[in-house]
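To keep things clear, I will list the structure first and then write my remarks on it.
Note that one protein chain of the assembly has been removed; the remaining protein chains are unaltered in position.
For clarity, chains are labelled A, B and C in written order, and residue numbers in each chain start from 1.
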């Protein structure tokens, strides 16, 4: 399916999803900074204000805490809301509302109150924005019961996951990557949705399983291509959603290849990469042939210097190098 | 050393550490809610206001964001500060200051500005306080470069770790456990400090390594005692600080026993328990005899109902049961 | 400001309010007794002394109007119409509780009665209530939302950001501050140099009024006016109710030395329940009629206790339900 269709950008795929869902569900209200007439700092709401107006696209001043609380409260009262933190970094201003109120409300109310709020934010390093504008945080949300966590890597996935996220009964943390907004991909004309919880096999392979999300998927694919020329067949898997997690598809692949590499843009301590290594040893203890590897950002704040930041973040070279080392390891079973 | 001395409570051990350090370093200022005349919601500053007065023990209204920012800014300008969030849950109100400002300042300023601020908060379940007052969060801080993360489990460790934390050049997240404040332990008369980064072998054993922190240490010790009567020798290790982490002492133990169980009060996804399983497979791949186990709180908000919360949190019974199962596993090497 | 009401007393209404306030009072006294006897788990913050605020405000509300409450919310729940037994069962952690025993005192929800929850986080309900107001405004049914909070929440960023949004968007929200002078042991005058909560409204270009929170009719009238404006899409109002809690911050809180016995006694002179009772007697209603009401309330609380006590504990299997 993702073969036919038009080639559009990651940001436009989001705009399409929003337009379709806001037409389908007239209760949807979108709250954020610069998401009205401006069309979004990342062009992520381009053109929507013209169609839906001030009542449904609500610009606010600089008050993420209040705006997020308002979006959650409105959702509790029956309005499906989207609150756009723009930079995921700014979600920190509102974390108390997201973690204490949105994530807990269904459980605390015994299912009587739901908060269908989508918290949108763009993560990760982009054009040396520096330490304050480059955080990832997805593993924090994945550590919080009550939140679903979605990280699309392509325009196709973004549109399909966005639409299903806007049909969830409760809160969804929808995390885009800043440096993907201008990337392009094929998106079908006809409507489609992608259910949360289904990993995508980006590329089939038999020697090593590479798990990556968001921008790291592109690096993983490039590394896999480089390895192919050396006769190493790498399978690339993108979980697409951390909560719910498609544990089955991921562990099936690990069992098949016996080797696991996880690419993670966040620092490694208590990261999603750590979670995947834990899952691998829990579910694939006897099938793992060599020590699985975490390839994460270095444990430092994002440096402004391009020279330093390029060292800090996982690179294709680093991935290829790590996998070279891994392939040299004598297979335990042999 | 921890054999001589007086028996005092966990909260009093903290008060002693504070009194000694505030006498030693006249620049220390303590900011928080109810930490002045009231002596702290948990009695964690009992009697200090009488000695140090309004200028060094500064009560604030309900403004964790502002108070934490003030503590960080004062620290950047040269005052060693302590900001007490009282309940760690309330640190969410101030997370932007802790993560963006305190954690990054040394790196961003190329080491020219340090923020010697200690962020204090009490975590975990206590007397069915419910979902809003029972969070743990330590793995989030451990995922943040620039922060040291300390979790004392006993009065002895609390005092020694508190004193060294108050001599750190940068920010320290000092996390106590609400339900430990009234527990008692031996604390020496003479001064001592415990360096950050040294795990404590709580109990030696040879069949299985149990890693636990904070309140979970007590459960682990009780489980180990129960297992002993059945001829299972469990080693209990308390890392005491997650950052820096005593990876050596922990992996040495895993290599010795070949079995690992991690007890973690937080939900398991992207948790400290996940980090430890990852470390185990990275460093002890060939020594692990059986699948390591995570014993974590269930992935649900803390229910108010005592019946439900007791099910949710790790218990001695659950730990013993899991280890029974583990011991039945045929050792891979045999 | 609101017109003085001491003179003109509406028997019927005042009698209803008297009864409601008495229910709130008797309920909390019972909770205190049960808690002290170790019957109730968790922590409870009692509303004793502040009854006129919840009753005076909620008397103006429809069932489908929403209120967002605080950590001190039993009185708000009862005033909004949640049955006493349902509230008490929740405090007891029983399945018959409004949250099936999973919430307790600080996480109690009863949307069937427009009760959108107590809250363990100070300040948090203010943005939430503002969001409820956004939903009410978009629904165009004249619904309103009340945000209750203590004066301790006024210095929090949540208050600041929410009131600004509520004003900018002209939301039908009534911000009711229960200024009982203290946040835990912290006197408001130690927490800020501007102790007039009503005056804070000006910072947002919002209407602000202060009212005697121990006079149920005064609260009622101030709320009625604000609600009338909100229903007509005229935007929010901040109402400061000057009130007082007779009890400790929470049950078991040792702190007492932060306020004098005299101060507590002074406020008890202005007790809202006694005051309403006296107004009723002065206005000619017979003692016997009031005695009958008091009797009804006694029966009511006993039934609430029976209801809660007889309810069972949640089933173990239910622990993983309703997470998403």
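Heads up, the rule we're going with is that a residue touches a chain if its C-beta (ideal position, glycine included) is under 8 Å from a C-beta of that chain, and two chains touch if they have at least 3 such contacts.
Note that the coordinates shown come from a computational prediction; the quantities given were computed from them, not determined experimentally.
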| item | value |
| --- | --- |
| Omitted chain - touching chains that are shown | A, B, C |
| Of B:14, B:124 or B:146, the residue in touch with the unshown chain | B:146 |
| Contact residue for the chain not shown (choose from C:200, C:242 or C:322) | C:200 |
| Full-complex contact with the absent chain, from B:18, B:35, B:65 or B:194 | B:65 |
| Residue of A:133, A:177 or A:259 touching the missing chain in the full complex | A:133 |
| Absent chain, residues of subunit C that touch it | 155-161, 164, 167-168, 190-194, 199-200, 202-206 |
| Sites on subunit A contacted by the missing partner chain, in the whole complex | 33-34, 37-38, 41, 59-63, 65-66, 89-90, 93, 127-133, 298-301, 303-308, 311-312 |
| Missing-partner contacts on subunit B, residue numbers | 27, 29, 55, 58, 60-61, 63, 65-79, 81, 96-97, 100-101, 104-113, 145-146, 148, 168-170 |
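FYI, only the chains that are shown with their structure count from here on.
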| item | value |
| --- | --- |
| Euclidean distance of C-alpha centroids - subunit A vs subunit C, Å | 42 |
| Cα-centroid distance, subunit B relative to subunit C, in whole angstrom | 37 |
| Rounded Å distance between subunit A and subunit B, as computed from the means of their C-alpha atoms | 30 |
| Junction residues of subunit B, two or more chains touched | 89, 93, 130-132, 299-301, 303 |
| Of all residues in subunit C, the ones touching two or more other chains | 99, 102-103, 107, 119-121, 157, 323 |
